[in-house]
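I'd like to ask you about the structure that follows.
Of the protein chains in this complex, all but one are displayed in their positions.
Residue numbering begins at 1 within each chain, and the chains themselves are lettered A, B and C in the order written.
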Amino acid sequence: MSLVDWTLDGVLAALLPLIAWGVVTAASLDKAIMLFIVLGFVSALAWARLDAIDVALVEAAVGSGLTGALLLSALPAIQPRLRRPSSLARRAGVGALLAGITIWLGVTTLRLPARSGGLAELVCENIEQSGALHPITAVLLDFRGYDTLIEVAVLLVASLAVRAVQRPRLRPGRRGEPTSEPLASFLNLLVPASIVIAGFLVWEGSHAPGGAFQAGSILAGCGVSLQLTGERPALRMTLRVRAALVLGLAVFVALAGAPLLRGHDLLDYPRPWAGPLVFALELALTVSIAVILVTFFPGAPDRPEPPARAADSP
Amino acid sequence: MSVWMLYGAAAIGVFSAGVFGAFGATTHVVRRVLGVNIMGGGVFLLLVASARRAPSAIPDPVPHALVLTGIVISVSATALAMAIARALSVTRERDSPAPPRDEPPR
Amino acid sequence: MHELRMGVALFLLLMLLPGLARAWRGPTLTDRILVIQLFGTCGVAVLLLLGGDREAAALRNVALVFAVLAAVTVIAFVRFAPSEDVR
Partner (left out) sequence: MSGTTPWISWTILAPLAGATLSVLVARRAVPIAVIASAATIVSVAATVGQVASAGAVSSAAGAWGAPLGITLRADGFGALMLATFGVVGPLVSLQAIGRRGGPRARRFLVLWLFAWASLNALALSADVFNLYVTVELVTLAAVGLIVVERDRRALAAGLRYLLLSLVGSLFYLMGVALLYAATATLDTELLGERVTPEPASWTALALMTAGLCLKAGLCPLHAWVPPAYTSAPPAVSALLSGLIGKAPYVVLVRLWVEVFPGSLGGGAARLLGALGALGIFWGSLLALRARRLKRVLAYSSVAHVGYLFLFFPLGTAGAWAGAAYVAVSHAAASASMFMAVEVVERSVGHDMLDATKGVAHRRPLTFVALGLAGMSLMGLPPSGGFVAKWLLARAALERGEWWWAAVVIAGGLLSAGYVFPILRGAFAPQRRSPELRRAPRHAELVSLSLAVVALALGLIPLRLMALLKLAGRS
C-alpha cells in the first residue's frame, strides 16, 4: 500500500459519510435524490477498492441507477407537500442520540478482530462441489441458495403489491411526448447493447463476477428507459408477462422441491448436475428479475391530479 | 490502522446519517425512504469492509453475497414504498369522504 | 505504473469535488443533470483505472454497467423532475 492508495481510500471513505449527510440534510428533494445517485456512484468506487466487484456491479445497476429512478418516479406526485421540517427539539434530540450511537458503533467497529478470514477458506474448499466456480455465485445460488429463494419471493411480492396499489387507469401505458431524435437513436443503441451485456454478465456469473441480478438489472434499466420515454407502454399483466414474473421463483421452488422427493434436503442439487442446474436457474432468474424490476415503475410519469376545483365548481 | 477500518468508520458515519434521514430530518416520505436506503448502505459498507480483513488475497465472499441479497431487498421495499406514496398522492382527499383520522407519514 | 494509475484516479476523484459543490448549489435542474453525467463519466474513468492493474480486470464490466445505467438515471431525471425547475 503506497501513499497514493491510502489517499485514494481516505478520500473515498471521507466522501461517503459527507455525501450521505448531504442527502439527508439537502433543502429540496430533487437535490437530495441527485446526491443519493452521486452517493451510489461513489460507493461503487468504494466497492471496487474493497475488491467487491459483484457488489459494485449491482450497486451501479440497481443500487443507484434504478433506486434513483424509483425515487424520482414519486417526485412529481408528491412535490406539493414538500419542506415540512420537523421541530427543532426533535432534531436536537435525534442529533444527540445520533452522536452517541455513532461514537459507540464506531468504537465497537474499530475493536473488531483485525484479521479474520470469515468463511472464505470453507467456501474455497467446497467450491468444487458447488454449482459455480465463482465464490459469490456459489454462495448465492448454492451454499446460501435458500436465502436467495426467499429473496426472489420478496421481489415477486413487492411486484404484486406495487401492481395492487397502482390505480387501474394508470396501468395501460400512455405514450409520452414524441421522442426526440437524439434520444431515439440512443435508445436504438441501448436495446441491443443491453441485451448483449446482460447475456455476457449471466455467462460470466458462473466463473467470474456477474450473474442473474446484474444481468437482470441491466435489462430492466433498458426496459425502464423505453417505458419512461414512452417508446413502449407499461407492461400489461398478460399471461406471458405473468409467466416471466414467476419463472425465476417457479424454477427455484422446483429445484428446491425436487431433491425432497428423492429423500434429500431441499436445494440439494444432484452434484454432477449442479453446474448446469445453477446456470439454468441464473437464466430463469435473469428474466424474472428484469420483468419484476420494470413492474416497479409506473407506466408514464404520474402527474398530480388536476385540482379538484374544476369538478367542484357548478 | 488498516484499509478496512477506514471504510468501517465511514460505514458507521453513513449509517448514522441514514438514521437521521429516517427519523430526524424533514418528515417527508421520500426523505425517509432515502434515509432507510442510506442506513442500508452503511450496513452493506460495514459488511464488505469487514470481509476485507481476510489474510488471503481473496476477500470473504459470504458478506458480499449477503450484501447483494440486501441490496435487492431494499430495492423491493423502496419500490413498494414509492408505489404507495404515488397512490396516496393520486388518491387525495376526494376519494375518501371522511377526513383521514390517521395522518399519513410526512 | 500502479502509482501512476492510482494518482490519476485520485486526481479524477478530487475533480469531482467542484462538481459536488455545483450539485449542492444548483440552482437549476440542468446543473444537477450535468453533475450526474460528470460523475458517471468520471466513475467510468476511475473504474477503468482501478481495473487497469491488479487481477481486477472484471472492473471493466462494472464500468460498462455504470455507463449504461448512468444514462437511465439521466432519462429518469429529465422525465420526473419537476418541470418548473428547468430554467
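Quick note on the criterion: a contact is a pair of C-beta atoms (placed from the backbone, for glycine too) under 8 Å apart; a residue touches a chain by one contact, two chains touch by 3 or more.
Since the model is a prediction, treat every value here as computed from it, not as a measurement.
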Point to revise | Among shown chains, those touching the left-out chain | key: A, B
Study note, to complete from the structure: Answer key for A:P17, A:G40 or A:G145 versus the chain not shown reads A:G145
Review point. Which of these, A:L12, A:L245 or A:A290, touches the one chain of the complex that we don't see?
Key: A:L245
Check your understanding: Considering the entire assembly, which residues of chain B contact the chain that has been omitted?
Key -> 15, 18-19, 22-23, 29, 32-33, 36, 39-40, 42-43, 46-47, 50, 53, 62-63, 66, 69-70, 73-74, 76-77, 80-81, 84-85, 87-88, 91, 93, 95-96, 100-105
Check your understanding: In the full complex, which residues of chain A touch the absent chain?
Key -> 104-105, 107-109, 111-113, 116-119, 122-123, 126, 142-147, 149-151, 153-154, 156-158, 160-161, 164-165, 167, 237, 239, 242-243, 245-246, 249-250, 253, 256-257, 260, 263-269
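What we mean here is this: only the chains that are shown with their structure count from here on.
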Point to revise | Comparison of A-B and A-C (more C-beta pairs in contact) | key: A-B
Study note, to complete from the structure: Between chain A and chain C, the Cα-mean centres are separated in Å by 19
Practice item. Take the average of all CA coordinates in chain A, do the same for chain B, and state the distance between these two points in whole angstrom. Key: 12
Review point. Which positions in chain A touch two or more other chains at once?
Key: 12, 49, 51, 66, 73, 75
Exercise for review: Mind listing the chain B positions that touch chain A in their complex?
Suggested key: 2-21, 23-31, 33-35, 37-38, 41-42, 44-46, 48-56, 58-69, 71-80, 82-87, 89-92, 94, 106
Exercise for review: Using the touch rule from the top, collect the residues of chain A that touch chain C in their complex.
Suggested key: 2, 4-5, 7-8, 11-12, 15, 19, 22, 26, 30-31, 34-35, 37-38, 41-42, 44-45, 48-49, 51, 53, 56-57, 60-61, 64-66, 68-69, 72-73, 75-76, 79, 176, 183, 186, 190, 193-194, 197, 200-201, 204, 208-210, 214, 217-218, 221-222, 224-225, 228-229, 301
Study note, to complete from the structure: Within their complex, chain A touches chain B through residues 1, 9-10, 12-14, 16-17, 20-21, 23-25, 29, 32-33, 36, 39, 43, 46-47, 49-52, 54-55, 58-59, 62-63, 66-67, 70-71, 73-75, 77-78, 81-86, 90-91, 93-95, 98, 101-102, 105-106, 109-110, 112-121, 123-124, 135-136, 138-140, 143-144, 147-148, 151, 154-155, 157-159, 161-162, 165-167, 170, 213, 293, 296, 298, 302, 304-305, 308, 311
